[in-house]
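A single protein chain has been omitted; all remaining protein chains appear in their positions.
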Amino acid sequence: MSESLNRQPSLSEKVAEITGISVNKCYQCGKCSAGCPVANDMDYSPSLIMRMLQTDDPQEEEKILRSYSIWLCLSCEMCYCRCPMSIDIPSIMDALRQKAYSEKKVNPKAKKIIAFHESFLDSIKWTGRLYEIGLVATYKLKTLDLLKDVELAPKMYLKGKLNILPEKMHGLKNVSGLFKKSK
Amino acid sequence: MIKAMKNKSLELLTSQEVRVVIGYEKGTKCSTRPSFFFLPEDIERMVFDEECKNNLAVYLTKENIKNYGRLAIIANDKTLQSIVKLISENQIREDNLFVLTPGSEDGQVIVLNSIEEIKSFVNKSIPSQKEPDSVDELVARIRKMSREERWKYWQDEFARCIRCYACRAACPLCYCTRCTVESSQPQWVPVASHVLGNMEWHIIRAMHMSGRCTDCGACAEACPVNINLQALTRVVRESIQDEFNLTTEEYLEGNNVLSSFKPNDNETFIR
Amino acid sequence: MDFEPKIVAFVCNWCTYAGADLTGTSRIKYPVNVRIVRFPCTGRIDFMLLLKAFDEGADGIIVSGCHPNDCHYTSGNFHARRRWMIFRNLIDFVGIDIRRVAFSWVSAAEGAKWAEVVTDTVGKIKELGPYSEYHQISKSFDGGAK
Amino acid sequence: MSRIGVFICHCGENISATVDCERVAREASLMEGVLYSIDYKYMCSDPGQNLIKEAIKEHNLNGVVVAACSPRMHEPTFRNACAEAGLNPYMCEIANLREHVSWVHEKGDATTQKAIDLVRMLVEKVKNNKPLLPITVPVTRRALVLGGGIGGIQASLDIANAGHQVILVERDPSIGGHMSQLSETFPTLDCSQCILTPRMVEVARHPNITLITYAELESLEGFIGNFKAKIRKKAKSIDEKLCTGCGLCTTKCPNKKIPSEFNEGLGTRTAIYIPFPQAVPNKPVIDKTQCTYYTKGKCRLCEKTCPAQAIRLDQEDEILEFDVGAVVLATGFNVKGTDFFPEYGYGNYQDVITGLQFERLASASGPTLGEIRRPSDGKIPEKIVFVACAGSRDPAKGIEYCSKICCMYIAKHAMLYKHKVHQGNAYVFYMDIRAGGKMYEEFVRRAIEEDDVKYIRGRVSRIYERNGKLIVKGADTLMGGKPIEIDADMVVLATAGVASPKAEELAQKVHVSYDQHNFYAEAHPKLKPVETNTAGIFLAGSCQAPKDIPETVAMASGAASKVIGLFSNSELKRDPSIAVVNRMPPPTYTTCVGCGLCVTACPYQAIQLEDIKDRKGNVVKRAAYVNPGLCQGCGTCVAFCRSKSIDIEGYTSQQIVAEISALLNDE
Partner (left out) sequence: MPLAVYPGCSLTGSSREYMESVEQILKTFEIPYTFVEDWNCCGATAAHNLNRKVAEALPARIIALAEKQGADEILVPCAACYNRLKSSQKKMDEDKVLKGQLSEMVGMPLDNGIKILNVLEVIEQSIVPKLNEKIQAPLNFKAACYYGCLLVRPGNVLNFDREEDPQSMDRIVEILGATPVKWSFKTECCGAGFTVSRTDIVSRLSGDILIDAVEHGAQALIVACPMCHANLDMRRKDIEKATGRKFDIPVIYLTQAIGMALGIDHQKLGLNRHFVPVSI
C-alpha cells in the first residue's frame, strides 16, 4: 500500500504529462503496426510499445527507452492518421526519444540516426540554417562512416546543388540563443 | 374631409345603423380629445384633423361600449392597426363595426366593414421608409450604453413609476379583465410601488405586447411621470421583426407571431 | 470563502431532465451549485419565472429542453425559442445581465452535454460573481414591504 | 393544514454514500408542514413501501415526498403505494437524490445541502398539490406496425393471433427485410429464406392483418389508445387486384441494368420489378425514378404486354388514414457502404464488398446462385480476407459502438466460403471475438478448428490493388504487432450496423427519443426495453440497436405483448396533468378573455373557444376550453396566457413559484 502511495510516476504518466496523451485509450488493435512503413525493422512494433507503456512495469519501460524502435520512427504520421482512437503516437515517440536521449539510454544501433540529428542541430546552432556540407562532415566525424555517399557530393556539386560556404544570417545569435534557452 | 366624416356619422346615427360613433371633439385647450356621439345633433361637436392622435380603439373593448352593440369609429392609422389586432384576437366582431377613415383623396372618407378591408387599407398606408423619431433616438442612445449604464438608466426610470397603470388603461390591447399583476396565486409581481415590482411590471407589459403592439405610443403618452415606455415596446417589436425576418405587413397581419414559429428560427444564443 | 453561486435550472421532463438522469447513470460529475426544476416542456416555461428566480436570489439560470424537431409535444420548444429570443433582447435592453441566463438543448441521450452545460455555466457565473445588483433591489423591497 | 411525510431512500449505498440521508431526514422534519420524516435503506422495496403506507394511515398524511431515484424511474411505484394507503396518488412527489445528486457530486456538506434543498422544494410543491383523478380514454384496439422485416412480421403475427387488428406498413415493395437477403443463419446454418418465407405468407393471409407495402408513415397524431395515422401508399403503377403476378412485364421491360437493391448492387433488375422470387406480395411495382415512361415520356411496353391489363401508369400516391391504439416501430437498420473507408479504397475496389453483399453471393437465390465469385471478373477467390470492425469501434472515422452481429456473421461467412471453396484460404482480421449467446462460441470455434479459418488478431491498416490482387496490410498483435501482408482475391468488410437512413425523420414524426446514432431510445435501459418515452409506441428489433435474429424476434414478441396488454381493456387511465381554464362564479365566470392565443399555439388542437352562458342561456363571454381527451399537458398555452387564466395540473404556476422560492431561500 505505502509503496503504491509513494511510487515514482510511471513512464506512461510522464509521457502523458509532456504530450497530454493517455496510453489507456489504446485498445491494441494493431492498426499502427500494420501500416507502419518501418515496423519490420523495429525491435518492438508501435502497438507493442503502446502495450508496454500500458503495463507500467519498470522493466518494460527500460526496454522501451533502450529500444531501436523509437529511433526508427519516421514521424510519417501514418499510425496517427489511421488510429481508430486518434492516439498521436508520433508525439509519444518524440517524448520517448527525448527521454531516452536525456537519460543517455540510447540504443547503440541508433547511433547513426542520432548522429545525423545531432549534426543537423549543430549546423543550425552554428549557422542558423542547414549547411549541408557541414552537416555531412560532422555526421561523418561522428559515425566514422567516411566513405558514405562519396560519389554523391561531387555530382550534387556539379548539378549546382551544394553551397560551398554556409549562408550568413544576422539573427544568428538569436537562433543560437534558442538552443541555450531550451536546455 | 371633416364634412364627409360628419355626414357619414350622421347618416349612420339617423338610420340607427349604429348606436354610437366614437370620434374626436375640441379639447379645453387647443388640442382635441376623444368623444362619444350618441345623437345626431351631437355630430355638430365632431372634429377631425391632424391633431386627432388618440388611439380610439382602446374604447372598443370596454364593457359598457361593447354593450351598445353596433357602433362606428373614426380611425386614424394607429386606431386601424389596433383594430386589426383586436379583431384577430376575437375581442371585437367585425360585423358590429363601421370604421370611418380618411381616404387618400382630399375630403374622401372610406367606410371599412371587414378585417380584410381594414388590413388591405392598412397595408397600403404603411410608409415604406420610416423616419427615425425621438423614440428611435432614445433606443439608440440606450443601446450605446454599457450594460451597467442601461441598468442604472432604467432603474432610475422605473423608480419614478407610481404604478397608476395609466399605461395599461391607455393601451387598446391591454383588455384583460384580470391583469397578471392582479393574480395572487401566485403573486407574480409585488403590488406596491417599488422599483423591483415596477421593473417586473414593465417587462411583463412589454412582453405581453410582443407580436401585438402596433406602436401607437398611447402608453408613453399616458404616463404621468413621463417614462418613455414606448422604447420598451419598440425594442420588442423591432427584435421580433429582425429576428424572425418579418416585414411590417407580416407583423401587422393580425396573428401573433409568438404563437407561430419556423423550424429554422434563429437560435444562435442556444447551446 | 469562495463564492458558490446559486443556479436554478428550468428543464423539460422528456429531454433535459432525462439527459440529466443519464449524466447520473453515467456517473459524470458536475458542480453541486445547480438545482433542477422540472417542467413538462420548455413551452411551459413562463418568462416571468426567470425574473422570479433572480428575485428569489438566483445568480444564474439554465433553461434547457429538447433539440428542435425532437419535442415530445411536437412544437413546445419552437414556441419557447421565439419567446426566449424576444425576452433576452428585452431584458438586455433594460440592463439585466443576460450572461447569467444560459439556454441549451440537451437531449435524453446527452448526459455528457448536460454536465458540460452545468460546469460551464457555474464557471461563468463564478467569474461574474453574485448577482448583487438584482438581489439588492429584491432585498430593499423585502425590507420595506414584507 | 399540511400534514406531509418525507421519506428518504438510501438506495442501498447509491445515495447514502455521498448524501447524509439521516441529516436530510432530520432537516426535513423541521420543515413547516412536515409531520413525519424517516430514512430507509430501500424505499422502493416492499418494507419501504409499507413504511410509507403505514405512515400515511398512522399520521393521516395529506402529502408525501419521497426522496429517492429519478421520478422517471419510480414515481408510479410510490404513487401507487400512496393510493393503496388511501392517499390521492397526485399528492405524492419525488425528489431526485440519486441521478441528480449522489451520482453526480462528491461526498460533502454541499451535496447533502443540495439534497435538503430538493426535499424542501418538493415539500413546498406538495403543499400546493391538489388531488387529481385520472382521465379515462377509450382505446382503439388496432395496432400499427411500421417495418416488415422479421421484427415487424413477428410483432404483427403475435398481435393478430391475439385477436386484434394490425396494419403492417412496409417501405419496400416486399416484406422480409434484411433477413430475406441472408443466405444461412448462425449458429445453426439453417437457410434464412426457408424459415422466413412461411411467416411472410402467413402475414399476407392473416385475416387480422392489413398489409400495406411500398408505403410510409406520413404523419401520426394523437396519443396512446387514440392515434390517427396517415399512410402514404406510393403508387406501384399497377392494379393489385387485377395483377396475377405472372411477371411477364418484368421480362419485357427494356430497362434491365438497374442495380438490384435486394442483391445489394451485385445483380440487376428491371424498372418494373418484383424484388425477389419469394416476395410478398408477389406483384411488381414500377420504379418511377428509373422507368423510361416516367423519365422520358415513352415506352409503355409493360402496359402492352400485361395479359391482365393491370398496369396503371397514371396511378398516384394514396393517403390512407387509420385510427390505431398502439404503434410498434420495427424499422430495422442499415449497413455502411464500402465507400465509407478511406484506407480501404473509398469503395473504388470492386472486390472489396460488405458482409451483406457476401450474403447475396453465398445465397442460393443470389446473383451467382450461391457460388462465391468475385464481382470484378467472376473468378472464384482463392484467398479471401474478412475484416471485422470495419467502422465499428472506431470513434475516429466510424462509430464508437460495437455492431454486435459481425463477429458471428464473419465466422459464418468464413465457414460458408470454406464449405464452398474447399481449397481456398480464409483469413479473419479481428480485435475481439464477441460470441456471447447460446452455441455462439462453439460456432466460432468450429470455424477455427474444423474449417481452418485463420483468425489473426489485428486491425487492417490498408487495402490496395496490385497486379489484380488486393494487398491487405494487417498486423498480428499476438505476435507483438508483426506486420502481415496478404495478397487476397477478395475482401469482405464487416461494415458497421447503423440506423436506417430515415430513422431520425420517423422519430420526429412520432415523437420518440433517439440517441446520437439515430437509434430509437427505450424508456429504460433495463426495465423498459421495448417501451419508448411516448406512451403507446413500442420498439422491436434493430431500430433500437444492432441485433441478431433471435433477439429481434424476442423483442418483437415483447413489444406485441405490451400492445396486447394495452388492448386488454376498452379504456385506459391517463395522467391528469392537463391544462385547465379557470372557471369562477358569476359575474366573472372566468378571467379568460378569449384572445385565442392558446388556441393557435396548442400542438394538439385541444383548445377551442366556447360560449359561456348565464343561467338564462344568454352568451356572456367567449372563453377558452380545453378538451381533456386531447390535451397532452405540455403547458405551452400556460406560458402564453397573459391573464394567467389557464394552468396545468401538477405543474401549476403556484406550485412552480413555490418550488423556486423554496430552492433559493434556504436560511
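By letter and in written order, the chains are A, B, C and D; residue numbering begins at 1 in each of them.
Note that in this section a contact is a pair of C-beta atoms (placed from the backbone, for glycine too) under 8 Å apart; a residue touches a chain by one contact, two chains touch by 3 or more.
What you see is a predicted model, and the numbers here were worked out from it, not measured in a lab.
The missing chain, though absent from the view, touches A, D when the full complex is examined. Only one of A:11, A:65, A:92 or A:115 touches the chain withheld from this view, namely A:115. Set against the missing chain, the residues D:241, D:422, D:438 or D:466 yield one that touches it, D:466. Although one chain is not shown, part of chain A still touches it, namely residues 18, 37-38, 41, 71-72, 74-78, 80-81, 86, 88, 90, 94-95, 97-98, 101, 112-118, 120-121, 123-124, 128-130, 132, 136, 139, 148-149, 152, 155-156, 159-163, 167, 169-171, 174-175, 177-179, 181-182. Where chain D meets the missing chain, the touching residues are 342-343, 345-346, 348, 462, 464-467, 471.
Note that in this section only the chains that are shown with their structure count from here on.
Chain B and chain C have centres, each the mean of its CA atoms, that are 34 Å apart. Centre-to-centre separation between chain A and chain B, using Cα means, comes to 77 Å. Residue positions of chain B touching 2 or more other chains: 180, 188, 258-259.
Residue positions of chain C with contacts to 2 or more other chains are 47, 52, 69, 75, 79, 83.
Taken in their complex, chain C has these residues touching chain B: 47-48, 51-52, 55, 68-69, 75, 78-79, 81-97, 102-105, 117, 133, 137-138, 140-141, 144-145.
Residues 343, 389, 393-398, 431, 457-462, 473-477, 480-484 of chain D are the ones that touch chain A when the two sit in their complex.
Against chain C, in their complex, chain D makes its touches with residues 70-73, 96, 98-100, 102-106, 108, 110-111, 113-114, 117-118, 121, 507-508, 511, 513-516, 521, 525, 533-534, 577, 601, 603-604, 632-636, 638-640, 648, 651, 653, 656-657, 659-661, 663-665.
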